[in-house]
Structure formats: structure tokens, C-alpha cells
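Structure below; questions to follow.
Only one protein chain is missing; all other protein chains are in place.
What follows is chain A.
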């Protein structure tokens, strides 16, 4: 039984109980007398100022209006020994709200003549009503709640006073709707507004509540939104009694006219209304006095963090304050999710000049260690000059693009540097790429030349040659003097890296020298790169993580250890290389690193890594725990960096500690110096901290364009309206994130990472994270596939972990996730397949049907049905297995549990229908639930 809404009119005098009773009778609704409102009168043996009087009022107001099938309204008239009287009006919350109570109270005690009750009918006691399907409030912005189940919290903020309170109400409603919209994905949630009836004409009209939807255009000014709110409040369908209970509720104050009327009648109004129905997640209440408004919020403390409510109230108060001094669209920028990493540092140089400077300073220092040879800085520089000259002698220079298609080695490094020295930009083409893709890249990039040893037809139609060898020596002075092509500067493109496009056509990202120079300038001090550092060149040079590896090393005088592809693929060999070469700076994608971690065993050769940088894909910091066990933070710094090719490798950084790993931090940290980050809504408006939106990156790393795709470039690289830098651009990443209150950015996956299964919206990352919570899981992936005869959508989960037990994991998932999010299959893999870029290769994940067999008792073997051990009639078993295969879209073994290999209730029906069609059985579907393996079902059916 919920508590009652109550209102006390204290300090009354000479109220005639009989008159109150008559008026109450006049308001009685048609229907059984037992259901009409009741009047209780009580004469107390103490004065009104006695402490007992106060306790009595509290008791009276707090008492439920019972029984449920009885009167919905109760009126108590308390008379004290000093002849002072209190009128306490209470009603069940669903019957009458505060406004209704106020109106009713006025009617009962008003002195000027007998009020005309007019057509008013007190509401019938209300049972259950069919509520409209409620649109639930998204609460992501309010995460961090720490209240116990069912607990409530409360916060309040003072609002600037307004001399036109009614106008003020509309402003508050508008500001509240806008603030909520910013937090819930751009659309204001439905708001239950409870309002006292229109005062003045007839107090007896106890209009109470309406559902209000405020969906003003993004451009709307505060004033325009308030005008819309005013119209909506005026025209809303104000219903007496219950309205659909929404998660957000706003209670407007008793109208001034009512208050004035009560005051004129010599009555003070004091409300003890229970703040809100228990269902409202956020119950706001606006209280207006002559001098001030207060907006308070009573909230579900187990769902909503109090900081989030504070931030929301502050924002509403600010917007209300701004309403009179309208700042125009965009509103105030304070408190929005934007963060800059500081000014860009010395970026006006080229990559090759940075390397050449190191070569001039330390020509004999080793620059490149490759399996076949070692190059000093002097040798590297000379070889690169030779390559550059050979290109320039062909008329190639700044503004040109030169393809490089070589295997990883010293020659590749010299060639990349040589292309830069010519003035052209390099376009990496992975030598393992299929011919069609190579041909596409060569054509799309408009290559002037390709340096390659490849002799298939991929480069037909495009000038190509092998790069000059190290011993060719520089071209003669005549050729050098003769070249007329322009040299490159910091604003010329350095490389064009192709990334996959949603349309299926890869697109070339054009990155300028100054973009990389800014990256280096922003990080070298922090990471203290020196000539003593040893880096690996681990990642494909067609993936921009390699830009950081190669040029980060060579521009700071370090030694670059080229990791051959066949070593990079074998964790034990790679670890041996790290140990043998005494590598100090290791860059890894999380997928690649999980494999390296498998070598982290007792007695493994020690490593000299002092800096471990993650990039390229989201990191599950939990996977780092075994690393921290072997490599304490004081010996090896672990840094996670987030970035995109379009913003030059990295744009944020954060240190990771054992504590972060334990807490599974999703923070990707703060912007690098020179970079800016914004979390924006779909309209380009900054979102408050805590609210998820799309990550936008501005500043020194923003690439020039997508090569030859002007429309796409204009779509993704937007005018930067937030930095104040004239003409600057912002890259919209398509990544979902939110800024935390401490200024750090959290990465929440791709905006398009959401899938639908049987109509349910599912974030695959959520399932993946759930799997990773299991201690025995080292890596996890979840994919959506369509298979089976009906092309049904299934979720397939894959985990890496020698100790992982699919059945136990499944129980864990079922414990944590709603049923529709539990993957149909769960496959344990020895390792996750990764692409050449070191990212998860979804294409190469095996079909769940090819999963390694679950542990079996010794002596049994995995065999196609019928199994030799099967006591059942073989034909039945094999036909059952056939039906499963057809329906599930995957082969099954005799002991596979139907519900663990993709089956669900719908598919169970299909299987049984199929068996019926084949004349095998007409057993009910529940047979399959009781006997969920082929073997057991066959036995059961045979026994029938």
C-alpha cells in the first residue's frame, strides 16, 4: 500500500465541522456511499502548539488511505484546546495529487459564501489502469549509483526568480526537457507533469497531470523552447486521476492564484505531500515562492548517481538563468564534454628531416636491425637518399604518391624514408594483398610509381621498379641538379594509408608530415624517448600503428628491430626476439598482446621493456594482470592510447596500473598535447560529462582528407565550431564514448556495434565484457551470424583460455545477462585469429560447428552419428542429428546439448515438426527439453 498524498491547512479557526461535511457530501461522486470521501473530526486535549500536536499532524498525514476498495479521500479536522484547527486532506496518490488536494481544501474551508461545486466529480477510487507502454528512461548518463535497492536520494537547486511565475514554469519545463534530452540520446523522455488545476475560474476543477513530450529542434533558443513548453502545457490533456507513470515526473507548484486565494481566506498553505510515486526514477518538484523558486529532485538512489543529479540540476538552473539573457543557439559551453590536451608543439617539420637530423648527429648509431642486415643511421640515410634521388630523377616530388610493396626488412625502412626524401607520400601496399586489391589501391591512389619486387600483373599499367639497392650509391650530381620537382614541407602528405570503408571500398587517409611531427612532439618528452631505446617494427606497415613504431623510433635516434612476419606470428619466437634484442619500447594491439602473454610463464626469459604501448583496438585492461605480476609498474610503464588513422595514430593516452586492470578501467585517458576531444550528440552539440555520445577529435592530428573522396571528406571532417580556431576541422570518429567527471574519456565501442537479435538491441561488447569477467577467460569475441534454414540471427561467442569450461561460462552468462543476450554457441579457441594489422579477424573465426570437442571421458571419440556406443536404433539417431543440422545450420555430435549449440525454444519446435514430418515421432516438444542430446532423444523415442 503506497502512502497517501496529504496536505495540511494549519492554524484555522471557527471551522464548522458540519459545514465541511456538507460540502464534502456535495462533492460526492455517484456510486456506493461507502466509497465517498469521509470526514473525521477529533478534539484534542492539548493546544495546537503542543509538541503532541505536531506529532499528530505528522501521523495523520503519513497514514495510508485505506482500505483499497474504500474511499480514496480522507479529510480530518483536528480541533485543539486553544480553538485552533488543522484540516488534513489526504488521498491515495493515484486519486488526487497535490493540486487536487489544494483545490479540495480550499473548497472545504473557503468562507465567502457557498462555493458552486459545478460539475466536479471526485474521482472514483482507482484500481489498476492499463498504463500505456512506458518509454523507459535511459540511465547511462547517471551511472555510478551507490544507493541500496529501493533507496531514494534527494538534491535541490535554487533557481533565479522570475516575476512571472507561470512563464517561469514553462522555462523550467523546457530547460529540464532539454537537459534530459542531452543525456538520453537527443530526444526528451516523456515527462509526467503534475499540475494544480487552472486556478481562478473554478478551484473545484482538480485537473492533475499530463504526459508532456517536448521535442524542440536543436537550434531552438531557450526562449523558443520555453514558448513551445508553454503551448504544450496549455494544450496538454490534463487528466484527473492516473496518467501513465513515466520514469520522470515534474510536479509544478500550487498556482499563485490558488495560493493567493488561500491567503486571502486567511489560510497558510503547508504541503506535506509525499514527493512522488515510488515508480518515478526522477521525481522533480518545483516550489515557487514570491521571491525564489527551488527545483528539487527525489531520485531512485539505486539507479541514479547523486553527482549526475547535481549536474543535471545545475545545468537546468543555468539554462533558466540564461533564458532572460538568451545567448542564442548552442547555449552555454560550460560543463560540456570537451577536453583539449594543450597547444600543439613544434610541428612544422618533416618526418625525413627529423630522421636526417639524427643521422647527422649519430651517423654510426644502429638505426635498423633486420634478420638479414643491420643499418647505421649513416647507412640508412645514404640508402634513402639514393632511393629518393632515383624517384626525383623520374620527376617525382611533392604532391606525388609512390606505392611501396615490399616485405618487412631493412630495405622496406630505407625505401619508405627514400620516398619521403623525394618529397612524395608513400602508399603502403601489403605484399600479401590479393592482386585485385593491389590493383584497386594503385588505381585509387593515383600512384606515380611503385617500388616493389612483385612481378605479377598487379602493377600492370603503373610504372614500377625494384628500389635501388644500398650499394647503388647516390645518383650523380647531374641528375640531382636537374630534378625540378618540388621538395616537400610540413604541410605536404607523408603517407596515404587505406582503411576499410563501410561501403566496402577501402579509402585512403592522407596524413601530412606536420600531423606526425605533432604526435612526436606531443609524446617524446612524456615517454623520454632516447637513442638508447630499442623499438620493434611489429605491425604491418599498411596499418598506421607502424607509423608510430618506425618513425617514432627513427626520429628519436632509437634502434628499430624489424620483426619478420613469421616471428610476429609465433609468440614464443617473438618473446625470444624481445629478450635477445633487449627491446625497451614495445607497441602492441591488445589482440597480439594476449598471445604474447601466453608466454608469460615461470622461468620465461626476462624482458627489458620499459614502455608498453597499446593501440589499434579497445583494450580489456583485465587481461593485463599476468603482465603486471611479472613486470611491476615501476619497471615497465603501461600506456593505453586511443586513436584513428584519420587523426594520426594516437590522440589520447592513459597510464594503466594494476589497480586499473583490477577495476577493468575503460578509460582511454586524456587528449595528447595539441589534440582536442569532444563528445557530441548527433546534432553536434557538446554533451555533459557522463553522457555517451560520438567522439570527435580536433587539433594537430586531423588528417588532410580521404584521397579523391571530397564528399566523404566533407562528411567526416566537419567544421570545428568548438575550438574557436578559425577554419579548423573536427573528425567524427563513429566511436561511442563519454567524458568522465575527472576529465578522462571512456571508450564505449563503435556506434554501429549494436546488433539486433529477435528484435532485441544488443551491444556485442557487453556480452564480451561479461565473458572476460570470468577469471579463466583471456580473450573473448562475440559475433552475430545468420544461419540455419531460416537465416536466423545467432550470437556466437569465442573465448581463449586453457582452463575455460563452456558449460560453466554459459552458466555465468545466464546468471548475468538477459536470455536474449546469451550466445547460442560458445567455442573455446587456442588463440584468436588476428589480421595482418594485429586486430581480431572476424572472418577467420571458425564456424561454431568446428569447435574443439568438449572434454570427453577417456576412450570415447568424436564421431559422426551414429556412434558405435549408441544403444539407440542408429537410423533414428542419425535422422535426429540430420534434423538438428538442418535447423541449427551446424553439424552436431551425439552428446551435444541442443541448447548449448544454438538451439532455442523456436528451433526446438522446428526440430520436432521436422521429425513429425519425417514420420519419426509425434512426441511433444518437451521431449527435446527433457532429452536435449541426440543420443538421449533417440533413446527416449526408441523406448516409446
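Note that a residue touches a chain if its C-beta (ideal position, glycine included) is under 8 Å from a C-beta of that chain, and two chains touch if they have at least 3 such contacts; residues count from 1.
Everything below uses one rule, namely that contacts and distances are computed from a predicted model.
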{"item": "\"histidine kinase\", \"NitT/TauT family transport system permease protein\", \"Antibiotic synthesis protein MbtH\" or \"Xanthine dehydrogenase subunit D\" - which is the UniProt name of the missing chain", "value": "\"Antibiotic synthesis protein MbtH\""}
{"item": "Absent-chain contact - pick from A:62, A:580 or A:719", "value": "A:719"}
{"item": "Among A:93, A:397 or A:674, residue touching the chain not depicted", "value": "A:397"}
{"item": "Option touching the unshown chain, where A:47, A:68, A:682 or A:924 are the choices", "value": "A:682"}
{"item": "Residue numbers in chain A that touch the chain omitted from display", "value": "184-187, 217-219, 328-330, 397-400, 446, 485-486, 491-492, 510, 681-685, 704-705, 707-715, 717-721, 724-729, 751"}
